[in-house]
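Pasting in a structure now, in structure tokens, and then I'll have a few things to ask.
Every protein chain except one is present and positioned as in the full complex.
Let's turn to chain A:
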Amino acid sequence: MTAYVIDHENVKALLGQLIQQQENARAIDWLQQRQELQQTAPLTRDFLQTFTAMPRFTGKQPVKPVTEIMEALEKAIPGFFVYDWTLDRLARVWWMLFIPAAEKSIYVNQVEALFNGAEMNELAALYSALPLLAYPEEWIARTADGIRSNIAPVQEAIMLHNPYPAQYLPEAAWNQLVMKAIFTEKPLNQIYGLQKRSNEALAAIITDFAHERQAAGRPVNPLQWQLLTNFLSTANFPDITRLWQSAYNVEKEAAALVCYHSNYPPAKELLASAPYLADEINTGSLTWDKIAATINLS
């Protein structure tokens, strides 16, 4: 069994090239030294210290994107995203790829040691690295645990632009991720695999949650209704109808998108009553991304 599910050498080289392109001589020199040390006399203590001390030497400048490298990374790991990272995070994620992976227990212990002593930015880097780690099934419990964090940057590292959770989390943990993202007001459209991992249990939770908020006189994020698309029924369709009748355009548009993408016959009928909305969806001028942009700007 191979430890990695990704092309490890290729990804390591790509991240290394991206670091090289950041025009930060001090960081590059130091990383070069630490890399040589790691290859000639590998000591756990030095490895951990390099990871921890990273920002002292790399600084925290935003990563400058290099299109060819970004595209190659996206090809190697669909959904993997480094656009809004800082250099210390990029270097830490790259550094993770130096952990010897041949022996599973050694590898797992090393990664666990990093998690156990990590502060906020280290945790964000560790969770960002999830899609690149060897033995991917080993990090499921760790990810579920990270979703329970109350620290926004840590939540974001797991929830947003990260392909690992959609690929590996079991349904209950995935649903917890989505609900926590809603509670903590994350941009839902940035959750990788949101539509693909929608499920009946989550649709029921979302509907109950919407009712609770309505009872408390609190608004409901219209993006969450997309999770009902494939699970419309007599139980939840009244919610879509109510949305359709809402005074807020954005809510009516959300209802239209749900109906458009659903195969539920009453939904098709409802949508037929406002053909202009179906047209907007057909022409691509009305999408969930557009709704996401609207609610962030309103």
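Simple rule for what comes next: a residue touches a chain if its C-beta (ideal position, glycine included) is under 8 Å from a C-beta of that chain, and two chains touch if they have at least 3 such contacts; residues count from 1.
Assume contacts and distances are computed from a predicted model.
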{"item": "Name under which UniProt lists the unshown chain, selected from \"Membrane protein\", \"GntR family transcriptional regulator\", \"TatD DNase family protein\" or \"Ferredoxin\"", "value": "\"TatD DNase family protein\""}
{"item": "Hidden-chain contact residue, picked from the options A:A152, A:A172, A:A201 or A:A272", "value": "A:A152"}
{"item": "Residue of A:P62, A:P78, A:P219 or A:P238 touching the missing chain in the full complex", "value": "A:P219"}
{"item": "Hidden partner chain, touching residue among A:T2, A:T67 or A:N116", "value": "A:N116"}
{"item": "Touching residues (missing chain, whole complex) on chain A", "value": "45, 48-49, 52-53, 55-56, 116-123, 150-153, 182-183, 185-187, 218-222, 248, 250, 295-298"}
